[in-house]
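All protein chains but one are shown in place.
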Amino acid sequence: MTVGINQLVFVCLAYVVFLFVIAFLAERAAMQGRFAAVLRSPLVYTLSLSIYCTAWTFYGAVGYAARSGLEYVTIYLGPSLVMIGWWWILRRLVSIGRNQRATSIADLISSRYGKSNTLAIVVTLMAVIGVTPYIALQLQSVVLSLATFAALEGEGHGFNPTQAAFWVATGLALFTVLFGTRNLNVNERHHGIVIAIAAEAVVKLVALLAVGAFVVWGLAGGLSETLARIDASKIGAWEVQSSRWVALTVLSAAAFLCLPRMFQVMVVENDDERYLQIASWAFPTYLMLMSLFVVPIAVVGLDLLPEGSNPDLFVLNLPLSQNQNGLATLSFLGGFSSATSMVIVATLALSTMVSNHIVMPVWLTLRQGGATQSGDVRGVVIRARRLSILLIIALGFLYYRASGGSGALAAIGTISFGGVAQFLPALLGGIFWRGATRNGALCGLGLGFAIWLFTMLLPSFGVDASLSRETFEHGLFGLNWLRPQALFGIEGLDPTVHAVVWSLSLNLMMFTLVSLLTFPDPIERLQGAQFVNVLDHSGPSRFWTASVAGSEDLMIMSQRILGASEAQRFFRKQAKAQGVPGHLPEPTPDFIEALERELAASVGAATAHAMVAQIVGSSAVSVQDLLAVADESAQMLEYSSQLEQKSQELSETAAQLRMANEKLTQLSLQKDGFLSQISHELRTPMTSIRSFSEILRDTSSLTEADKTRYASIIHSETLRLTRLLDDLLDLSVLENGQVSLYLGQDGLHNVIARAVTTVVSGGEGRLKVHVVPNEKDVVLNTDLDRLVQVFINLISNSQKYCMTDVPELTISPKLTDTGLTVDFVDNGQGIAPDEQAVIFEKFYRIGGSQGDGAGLGLAICQEIMERLGGGISYLKGHNGGAFRVFLPGTALAFDTTYREARTPARSDVSRS
Amino acid sequence: MPMADRPVFLERRSYRLRRMMDAVRFLPFLGLALWMVPLLWPLPAAEVAKNGIPMSTALRYLFCVWLMLVISGWLLWRKTRVQHPSEPANAQDTVE
Partner (left out) sequence: MSKHVVLVEDEVNIAEAIRFLLSNEGWRVETLANGISAVEVIRNVSPDLVMLDVMLPGKSGFEILHDLRSDPAFAALPVLMLTARGQSRDREMAEKAGVSRFMTKPFSNAEMLDAVRDLTS
């Protein structure tokens, strides 16, 4: 009886349900904080590492062995060496990953190189390109194994490989979305998924061991018989190419470190750094067991199964051919587990990278200017994560469809390894070499990846598929040294070795060279220091128990800062105070606080705090780094403050220049306006003069009356011109400050009387002028003629513009604390508020009115009053026109004798 | 760092521990060296007279190395895990 495809699908579904259930239970237990010992045991950690063993290793290793003998084992040797050598690389990697809270390998690399998102995007894209074929490979293996069962039923079973692949992909996407994006905690741990893959790890190991045991003891008849059979087979002798042996070991070791899914389980899902040392022997054991029966199965498969059957499926076909249906089903589940666990974790890791480094930045950019970012970012992240998961699985499915499920499993796996291995120089350089720079990493990654594409991925599609035969034989662009399998004209290398050697070595060279030549920015340097010195102040002791805050570490640091004897004295004193024998006190909060204060005296509070926090907390920057950073930041601060100062000076200068320029422009505008005004004022009377003089000259038939009239117009216009010129001259003299003041002394009332008399006698106005007398006359000590000029101007303005029936002007002088004010208020309509600001401008005439003045009177008054040390202003709040003349105290002379010698002029001067 | 900062003589147990950690650090290189031994094996194509190294021998050799490494790793873990907290800063130990 054979296992029907439907039964198999049923078993498969039951298994999936089982995985869902344990994942769900694990999630719930983790949420409730129960079974932590199980959920996060070293065993689970080790088993979760087994996602390294994918369907490629489950099915493919046997096929690989059947084709090329022992070479397959290199795929396990590399990771075993890395695990056994945990102390060298993984210890650092895990420490850094936890310290930096790295969420993915892209995150870690970008974080090392100054948190550069460009780098993160590059790594993410490379990882997606490198891993997508691998995901396709897993789908293919599941479909192949299903097809094997289907084939047993003969024709008409209705098995559709594409459909099967689609449903598998859908199921995996669902699982990953469900358990990979349930929560969004900081450290990106996924208990459900880890437990599920641990369970799957057990299933695949048991399955492979069961098939192996069946083959060795059931089919071959015991261990020695099996070995004999092996020696007799066509792969019975050691015939591995040395170059491939080394290259593949290196490649698998590199991939073990660089694969996004390995980083996920090894670093991100790591709970306790101590587990790493357990896994250092436990995981090689797992790998050893996984590879133990590979050769026997391959050899027996080659013997028993018909010629031409696919060696990749020996694990399945051997039990089936012996009608061991239960074993075959178990074997199928093993393969299924390998495939699914890999896809789930790889997708999870990739989706974290894609959503964190590509989708979210894009989303945030698009959102700029939109609504404020509220708390729904978490939701967006989860959605982005889910979207990325679907996207990546869809990519894998599409790749599967496109590639048509062709190619040996192992080949695709190696290619994928080659792609992710390109991260190695940037990764190791980043954690061991402080001089590694972002540009170096970018250049190295770019070059290595380009070479990988050209020598490994593209040729893998076959001649004339993506690269033309022309390119294969004569190189890219016809350049002979750019042949994809013989770069630089070096021929005869195995294509894989060729690709690995060239891509990794040139990657490394480029990375080193560019790093040496470029200069990292401060964040990069700080991160570099943190990464490289992650263990310096913790050491192995703190690696196991981070809580043992080393008094010794504190001591070492204090000695560096305070000096040896000073530090020891301080520590001894503290130890004595605590009652602790010896010279190291317990690191109690009090002691640490005291130490911090002590250190603060030397290096400043902030630095001291940071330093102590370094050692007491478990973050990891060495004291030298801190000092270096402090120095650097001090330098930078100084430099930037210098810059700031300079730029401030510059901007001040610029502002001054701008102001000067504005002033000049304004002056120039004023000058233009002034000239234009003068032109107008001069040309207008001249027009009348010219016109009428021409009329007088040319017209013979004028009456005497007309002649007289026109001559008088010419005369008055000439007077107007003269007055204008006088005013202009006056103003110019006043403005240029060339005016000499002729100081004299006289009583205020006399001065007012002079002005009033001049205006009233000279004009024909009906203006009544009242002077409000002061009790005591004030004696002025100023240029009296100029002051009279101002008063005359104000009075005649009133006379001109006060248009009431009985125009009246009241002049009221008043002594104040600071000097003397004289108000001129008439009963006219006054000046409109919007005009009050401009009446002192040159050539301004109220209401655009005509007059014989040029509009310079008030401007002249203002200039005069300024010369006299006082001022003139328009008084608001009066009905009529109201001006106030102000004279300072210095312009007043309190000469009593003088004052008594004169009788105050108390006169109302009026003229009708 | 001046020598005076650290004791010249350690107690026996600490000394032993440090040597264990040295062994931990050394182990991967041993593994690498042993696993690269097959590179020295003759290939059947090169020397037709001898038939090369039989597969069974190769298998036995590789897996023995593997087993040895795993057991060494386990033993070293047993030896070093408990006492580690008391061991002084080991990173500086390498400077000795």
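For clarity, chains are labelled A and B in written order, and residue numbers in each chain start from 1.
Note that contacts are C-beta pairs under 8 Å (C-beta built on N, C-alpha and C of every residue); 3 or more make two chains touch, one makes a residue touch a chain.
All of these numbers come straight from a predicted model, not from anything done at the bench.
Peer 1: Which shown chains does the chain we cannot see touch?
Peer 2: A
Peer 1: From the list A:R569, A:R658 or A:R683, pick the residue that touches the absent chain.
Peer 2: If we include the chain that is not displayed, A:R683 is the one touching it.
Peer 1: Which one touches the absent chain: A:S691, A:S812 or A:Q829?
Peer 2: A:S691
Peer 1: Touching the absent chain in the whole complex: find that residue among A:I89, A:I713, A:L741 or A:L875.
Peer 2: A:I713
Peer 1: Residue by residue, what part of subunit A touches the chain that was omitted?
Peer 2: 676, 679-692, 694-695, 698-699, 713, 717, 847-850
Keep this in mind: only the chains that are shown with their structure count from here on.
Peer 1: Can you work out the whole-Å distance between the CA centroids of subunit A and subunit B?
Peer 2: 45
Peer 1: Which of the residues in subunit A end up touching subunit B in this complex?
Peer 2: 69-70, 73, 77, 80-82, 84-85, 87-88, 227-228, 230-231, 233, 235-242, 245-246, 249, 274, 277-278, 280-281, 284-285, 288, 292, 295, 535-541, 543-545, 548, 550, 552-553, 556, 559, 564
Peer 1: Can you list the subunit B residues touching subunit A in their complex?
Peer 2: Those residues of subunit B that touch subunit A are 1-2, 4-5, 21, 24-25, 27-29, 31-32, 35-36, 38-39, 41, 43-45, 51-60, 62-63, 66-67, 69-74, 77, 80-81, 84-92.
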